[in-house]
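For reference, the structure is listed below as structure tokens.
Missing here is one protein chain; the remaining ones are kept as they sit in the complex.
What follows is chain A.
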Amino acid sequence: MKNKTSVLPQEGEARPSRCPDNSAFKQQRLPAWKPQLTIATVLSTFFVTGMLCLSVGVCLILSANSVREFQIDYSDKCSDCSELRENSSNWNKECHCSVNFTLEEDILGDVFMYYGLQNFYQNHRRYVLSRSDAQLLGENVNNSYCSPFTTYQNGTPMAPCGAIANSMFNDTIDLFYNLNSSVIQVPLLKTGNSWWTDKNVKFRNPKSYNLSSAFAGTARPPYWQKPVYLLDEEDERNNGYVNNDFIIWMRVSAFATFRNLYRRVSRIRQFANGLPAGNYTFNISYNFPVTKFKARKHVILSTVVWSGGSNPFLGIAYVVSGAAATLAGFVITAIHLKLRKRKTCFQK
């Protein structure tokens, strides 16, 4: 084609207007990189990836193994309480129970205390949607986002509204260290557990001279025992919508089994290095009903490393993928070598 067209007389004439441009783009001659899977690239990719994955996996497993974790299911530990809570009319009756446990060895470093819920569908569509971020930002708006927990029948708006807020986890858990028959309360930090953006951007109390007046004209959600402005009476900056426990609860979980950060052990006095081995007691005020919908609740003590908590999945997955990639590399080499003999035969 090429030499033929060039023969055509074009030079002498005035350039015809309808002649297409001779640009690389229009003639589809753009310079291009034409990658192709060659044995070298493929094998190197496989071996390099395999090795990388293996080493990352080993690191992950090692670090995950260094995490110390302690977990207690207390849903049925206080059997009276769970029965009591099954009937919602008993909402204002207090129920306390204590759970004793022994730490065989020290938990060193920062110790985090979580409450864990199982079979609690925080990711249900209607549940996830049932919140008003505008309200939580302190804007006094009434809107339909919170359905079905928007207002009471008499028209009083709920604050905070919505199914998520209404179902907030409201057990209080205290930790006591039993040292030689003396009981020492482990100092726990209840602030600084949430994302900075949540605490400072996403949640804001309504503006007013004090909190209770800011929430005037609203009522607490039906399952709450106290109004939102009494969530933390000691710390003004941890009260109302910006209460840490509330913020953490409002960040809904992706799955029905989850754990939320509840408290951090304050590293002072005996606990400067973490939790020493010994006997401990959880004093729990049992408010949150779970048995009614077949859920479970736990309290968890754990440390973290760079890769998070003690979940071994990622490490194992990396090791398996790395091994598979390396193995695949060998298989490909074997198949290719078997074939290459034939190729060289006829290329001579």
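Assume a contact is a pair of C-beta atoms (placed from the backbone, for glycine too) under 8 Å apart; a residue touches a chain by one contact, two chains touch by 3 or more; residues count from 1.
We adopt the following convention: contacts and distances are computed from a predicted model.
You can't see one chain of this complex, but its UniProt record names it "Phospholipid-transporting ATPase", from the set "Phospholipid-transporting ATPase", "6-phosphofructo-2-kinase/fructose-2,6-bisphosphatase 4-like", "Small ribosomal subunit protein uS9m" or "TRUB2 synthase". Interface note for the absent chain: among A:L62, A:L108, A:V183 or A:V201, the touching residue is A:V201.
The chain that is not drawn here is touched, among residues A:K77, A:R220 or A:R259, by A:R259. Those residues of chain A that touch the chain absent from the view are 1-5, 8-10, 13, 16, 18-22, 26-28, 30-39, 42, 45-46, 49, 53, 56, 60, 88, 110, 112, 114, 116, 119, 121-128, 130, 132-134, 136-137, 139, 143, 145, 148, 163, 166-167, 193-198, 201-202, 223, 248, 251-261, 264, 289, 292-294, 302, 304-309, 311, 313-314, 317-318, 321, 324-325, 328, 332, 335-336, 339, 342, 345-347.
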